[in-house]
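My questions all concern the structure below.
Only a single protein chain was left out; the remaining protein chains are all shown in position.
Chain naming follows the written order as A and B, and within any one chain the residues start at number 1.
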Amino acid sequence: MLQDQLNRDAKKSLTHNMKWWLIKILYTPCYLALAIIFLIALIGPWFVGDPLALSVGPRLTAPTLASPFGTDQYGMDILSRVVNGARIDLLAGLSAAMLAASIGMPLGAFAAYRGGVWDQVMLRTSESFQAFPVLILAMGAIAALGSSMLNMIMVIALVNVPVYIRLTRSAVLPLRDKDFVLAARCAGLTDWKILRRHILPNVAPVIIAQFSVNCAWAIQILAALSFVGLGVKLPTPEWGAMVRGGSDYILYGQWWVSVFPGLAILLTVLTLNQVADRIGQIRR
Amino acid sequence: MRILAYIGQRLVLLIVALLGVSIITFVVTRVLPGNPAYLIVGVQADYSTVAAVIEKLGLDKPIPEQYFLYMKQLFAGDLGSSWRTGNPVTYDLKSRWPATIELATIAMLLAISWAIPLGLVSALKKRSITDRLAKILSGLGVSIPEFWLATLLILVFFAIFHIAPAPIGRISRASPPDLITGMYLIDSILTGNMTALKASAKQIILPAVTLAFVIGAPLLRVTRAFMNEVLESQYIRSARAMGIPKQSLIFRHALPNVLLPVTTMIAVLYGYLLGGTVLVEYVFAWPGMGKYAIDSINSSDYAPVMAVVLLSALSYLIIYLLTDLLHFFIDPRTR
Partner (left out) sequence: MSNTSPLIQIDNLSARIRNEDQTLFPLQGVSFSIERNVRMALVGESGSGKSLTASAILGMLPTGSQITDGTIIMNERNLALISEKEFQKIRGKEISIVFQNPKASLNPVRTVGSQIAEVLRVHERINQKQSHDKAIQLLESLGLPDPKKRARDYPHQYSGGMAQRAALAMAMACQPSLLIADEPTSGLDATLQQQVLDLLTQQVQHQKSSLLLITHDISVVGATCEQVAVMYGGRIMEVGPTELILRRPMNPYTEKLIESFSRSQDGKMTSIPGTVRPPTTELKGCPFADRCHMANKQCHTHLPELAPKGDRLIACINV
């Protein structure tokens, strides 16, 4: 019952009601989960040991009370590494999604708003990107540019840009000829001001939902790149690299090295996707 | 006649898209680091030998000319050679493409067989246990990293229960069947080689299941969402009000309408799979296009990467074209 009420009030609370926000987060599992994940990334590292400390205990030990997630082949504590990994993966995911949004959104909005040739060029370009095997392309680019974190964020952002162009375009297109936009144009507002003041607020929920999805996608791509050995290298505590590090031991039944970091990816991505679904529902 | 115009228009778009794809990939792959000439002649070779190889490969020419040469070769059916394997790329692809097609097709069939029925049932029985299960599975399928799922399956079925064979490619403990199509399952049936059939079927199960789960999730979502929409539509309500029995309502009235978006989704997913399922092929050492691409990227081998990208873009676009054609026949509104 509360859920529905909350959803109905979402528009109001978005802008001014902080109390509603708090209750909302506490009553919606996926928001709560997201808050917890961010909290872990933010302050978690202070509570666990050094993720790079070698041979704290014996190597490749199964989970015990002392190290609940066990240790890896170098004797590094996996719990500490998974917690520290949250920082790396979330930060990379957020920045890649942000970068993609800041390039793709203006382009998509511009294409839809202006229409004509620009629209067609933008549409066809982003459509032909759909035919690409995105992962292979990202891998090739990383191999070419070098696997620094900055390069990876840029490449991941770049493969996400067409998604934003298409999405923003399709969200803005039906608004273009709405009365309030025409009225604003008659009032002599510049295109940029109309886009920012009248159109952007209307497409915001779609964009925020997409941002969450893209964040999840960016984390998946980063982890995948690291998994095949092109991205982040061990001993940096990145989740995908950690799964790769443990994959040899899986064959011998030493599961904990790969399972915990993989679970961290799954939970983070799942949460981000659920949040996107939720925001999408509010819109309706 | 309208169909011809339609196909023509689609073909033109396809060629334009392919040209764009080839230009972009050419630029990307040409900035790959590492001088390939050294890979051929060895690092110890003297300068003149290297220069000769560079000239032979056309690497000294300006980039636009190199691209032009490449396209010329392409139209002659020559995709260049791999410096890593020492074979023409077309030769390498002859064994790798069927491997990918085989895996992609089995995975797609598996995905269709679980995701579509579950999507339909969950739409028909809202808030039932099946509906909840469908929601959980589709949520998981979209979010689970496929390389991790693959690793988990190996852990459970190979390392713990010893049911599945080791993840070492397309066949183990048997020799491959005589090749006809290059797809082991089909070839062993064609040649009546039951040992090879069994051995290769065992190898394909885990990678196919991994992909089927991951690919099934979006398929399930689309099926469920559109079935919901169609079931709430007025034409279904109207047909029901005319006394049409439930079975006919579902199969003759609702299903044809759901088929349109679902076939589009299947096409998108199949096109994606045919591009080489990099991660799953990597984990299971499946010698398909995805693994070929990764191995080539790791050794700065331009030609195979370019070929894989082009081939997967081509298959994606062709499948898309075929779906459009299919829609032309099943959706009267496009005619």
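Assume contacts are C-beta pairs under 8 Å (C-beta built on N, C-alpha and C of every residue); 3 or more make two chains touch, one makes a residue touch a chain.
In this text the structure is predicted, and so the values were computed from the model without any measurement.
Undergrad: One chain is left out of this view; which of B:K72, B:K94 or B:K126 touches it in the full complex?
TA: Checking the options B:K72, B:K94 or B:K126, the one contacting the hidden chain is B:K126.
Undergrad: Identify the residue among B:R221, B:H253 or B:K291 that touches the chain left out of the display.
TA: Among B:R221, B:H253 or B:K291, only B:H253 touches the chain that is not shown.
Undergrad: Which of B:S233, B:T264 or B:N298 sits in contact with the chain that's absent?
TA: The one listed residue touching the chain not shown is B:S233.
Undergrad: Kindly state which of the options B:D131, B:E229 or B:D331 is in contact with the chain not pictured.
TA: B:D331
Undergrad: If you put the missing chain back, which residues of subunit B would it touch?
TA: Missing-chain contacts on subunit B: residues 126, 233-246, 248, 252-253, 256-257, 260, 330-333.
FYI, only the chains that are shown with their structure count from here on.
Undergrad: So in the complex, the part of subunit B that touches subunit A is made up of which residues?
TA: Those residues of subunit B that touch subunit A are 16-17, 20-21, 24-25, 28-29, 31-33, 139-140, 142-145, 147-148, 151-152, 154-155, 158-160, 166, 271-272, 275-276, 278-279, 282-283, 290, 293-294, 297-298, 300, 305, 308-309, 312-313, 316-317, 320.
Undergrad: Using the touch definition up top, name the residues of subunit A that touch subunit B in the complex.
TA: 124-125, 127-128, 130-133, 135-137, 139-141, 143-146, 216, 220, 223-224, 227-230, 240, 243, 246-247, 250-253, 255, 258-259, 262, 265-266, 269-270, 273-274
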